[in-house]
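Structure, as structure tokens:
Here the complex is missing one protein chain, while the rest keep their positions.
Entry: subunit A
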Amino acid sequence: MQFPGRRKKVIGSSQNDLYDHCLQFYGQPPLENISLTEFETFAVERLKLLKSVENIGVSYVKNSEQYVKKLDAEFSSLNFPLRTELGDRRVQGGTSEYEKRRKDHISHFILRLAYCQTEDLRRWFIQQEMDLFRYRFGELTSKHKTDFLHKNNLKYETVSAEEKKSLKDKLITSSYGLSGITVEEYDFYKVPFQDALDLVRTRKVYLLAGNAYIPHHEIVTIVLNDFRTRLSKALAMTARSLPAVQSDERLQPLLSHLSHAYVGQDYSIQKNMGKISLEQIDALSGKSFPLCMRHLHKALRENHHLRHGGRMQYGLFLKGIGLTLDQALQFWRSEFVKGKVDADKFDKAYAYSVRHMFGKEGKRTDYTPYSCMKVILSNPPSQGDYHGCPFRHSDPELLKQKLQNYKVSPSGINQILELVKGMHYQLACQKYFELTHNVEDAGFSLNHPNQYFTESQKLLGGGLEIKKEVDMSQRSQENPANMTRPSQANSKQAHEEMGDLDSFFQDE
């Protein structure tokens, strides 16, 4: 496999030939040079897409109307190819279809490098890519579907008219939604039953002599199995060539972070610094804090102390919602002093770490508030700790009690516990948001505690002015004529995000 950025190879064919279909099997790796900037950008954007695919897939029935709508929106905002013809006119100010397909191609291969390393990562990657593929294939017209099959050597035999006639009744009773007329009109494919296991398992297809007789519109299931097999093999092969890639110093940090990447805002730049007063915190903790922070705040108030893990998680969160360094010092000191710590000791021992959080000591790195991923995956709490994610780390019984104390309805609690059982911790927290704010749909995909706060304040019409950072993808649409400047800004932000990821792996 050749890696982008390593070798130069002339592309002989024209643009049109290389990406002549909006969907592909990713059989051939890309053979061109790309810049490191594009490498990072493409990877992060595809990761965002896959995470959306995952979240939307859990929140809505796959392929239902709402699912399609939500996923469509993600495709547009992230600029991935969906349905259009190659020759279509470039949408005003947007990315051309060719560019979208190129990004699709390259980004897939980059993520293979990041996700081939462990069984869990492979499984996750394959699942999302399959859902993505299923969705895109389903959106193709009939003609495009057939084109795709032919271009990819899926030479499934079509059933002759005579055979169809002799089997007509059997075909009608075995496949959903067929009548005598449709059996005559539609193409049927004869596929070895091993390639159509989903249909065989549920008995939704006619079987004869080891072949499944698949109507044209069902062919997606078959194609998906083929896709999964190919991708699985490819990932295994990629894993073997990975050491060569990892030896490239430019790529190694990017790849090792991608598989844990948080790809949203980092809340490090406080646009609302100083807009919160300490007196507001108690009230805010009940109204706008996610459960983890509400829990930490309560523990701090009750015990007048928090251990290191809790101080970091909560302290950085407070910084993210706008506390200044002075406010933070005042806040922690006043609380600790009520406990076993006198003012002097606080100044000597704890104040340092507060200043450290704000980047005023030591390395002077301005630490970023933890994302949900980080809270869930790293540093699990032990006895006497109050940090972590309650949906992940609390015993379900205790979680239930806590939610009851916070006056969440019994049916709501059940919904949350179901999500917890399915290990969808962020969605459980999102559900908590919806229940405590009395809305049906949170309207956002939760992956950061500060995001929870921001969205909550937005909803409650809070007095704080929250300025959202412009999304990377929006920026790239702003200035098509002058692609270099936005991409530089993109790269800076991308670098920041990647750089901040370093802190992910550094234990304070």
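What we mean here is this: a residue touches a chain if its C-beta (ideal position, glycine included) is under 8 Å from a C-beta of that chain, and two chains touch if they have at least 3 such contacts; residues count from 1.
We take it that contacts and distances are computed from a predicted model.
Asker: Assign the chain not included in the display its UniProt protein name, restricting the answer to "Protein farnesyltransferase subunit beta", "serine--tRNA ligase", "DNA primase" or "Exocyst subunit Exo70 family protein".
Answerer: "DNA primase"
Asker: Of the residues A:143, A:203, A:250 or A:407, I need the one that contacts the missing chain.
Answerer: Once the missing chain is taken into account, the touching residue is A:203.
Asker: Among A:174, A:238, A:394 or A:430, which residue is in contact with the omitted chain in the full complex?
Answerer: A:174
Asker: Can you name the residues of subunit A that touch the chain not displayed here?
Answerer: These residues of subunit A touch the chain that is not shown: 170, 172-174, 193-194, 197-198, 200-203, 206-211.
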